[in-house]
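A protein chain is absent from this complex, but the other protein chains hold their places.
Up next, subunit A:
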């Protein structure tokens, strides 16, 4: 059976959920061979094996942390040359897309980004994408070279599928470009203890209607009662009420949770671009004409300062 390379997104050996989803999708096309780079690479093996990786290629080097993107491209290319896979799958993070694109160019292949689903097809893997702010769904494929495809979080269910997961050291020689862009300082994000925005099953977002940084406590309280991640519209972020890392939309994160709750958000096209594929959508807005109501499964026309705290209390009561 053909092998499929899966680029592993991990933090010091802890595999992030979108990579496990990629393994599910990879198994539809062939046998997943994972590539884990940098500090803790070998520690990823057990989790990857549990989810279907037949092999885990690892390489640790200071370059992955000290220089931007290119060392990872060099390594993925080395893995590509070692394996000759039928496809290469990479998580659709900002960095993932850059790595995938440069690899595609080097190996003479096409690239598809932000797939939300992937199936095997007669002429190679068929990727589903959601485009024009999710107004359209397209089916595309790479028609030249080995398909390189980046896949969005929440595109598949994580499935256990035990496999050998044999760890092999990958041999990598870095290109002349590898040390071109130096990372001179790095400030890790502080963890909020809440789920990762793009990976969360429930996202609770606040917009301009929240009217102040301090009022985001109301949104956070609802999120915590549901075990949800917190999102924000660009208007709320630009006002300095919430960090940009939490922005949902075209220039923020694109989310596709089971449940999305928008409070005080009008539903501009650029916001919709990042949340329209959510399974169930709920909105609280005092303007009955707000475009967000066109998307909702359930909407409450009302003041979020009344509705949200009442909802939070009720959730807590029901959860006991």
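Keep in mind that, in the parts below, contacts are C-beta pairs under 8 Å (C-beta built on N, C-alpha and C of every residue); 3 or more make two chains touch, one makes a residue touch a chain; residues count from 1.
Everything below uses one rule, namely that contacts and distances are computed from a predicted model.
Q: Pick, from "Electron transfer flavoprotein subunit beta", "Recombination protein RecR", "NADH-quinone oxidoreductase subunit N" or "Glutamyl-tRNA(Gln) amidotransferase subunit A", the protein name that UniProt gives for the chain of this complex that is not shown.
A: Answer from the UniProt record of the missing subunit chain: "Electron transfer flavoprotein subunit beta".
Q: In the whole complex, not just what's shown, which of A:19, A:44, A:58 or A:113 touches the removed chain?
A: That would be A:113, which touches the missing chain.
Q: Using the definition of touch stated at the top, determine which of A:80, A:216 or A:293 touches the missing chain.
A: A:293
Q: Just the residue numbers, please: which parts of subunit A touch the chain that's not shown?
A: Those residues of subunit A that touch the unshown chain are 11, 68-70, 73, 93-95, 97-98, 100-102, 104-106, 109-114, 126, 130-145, 177, 180-189, 202, 226, 244-245, 250-251, 258-259, 269-270, 273, 276, 280-282, 284, 288, 293-303, 306-315, 318-319.
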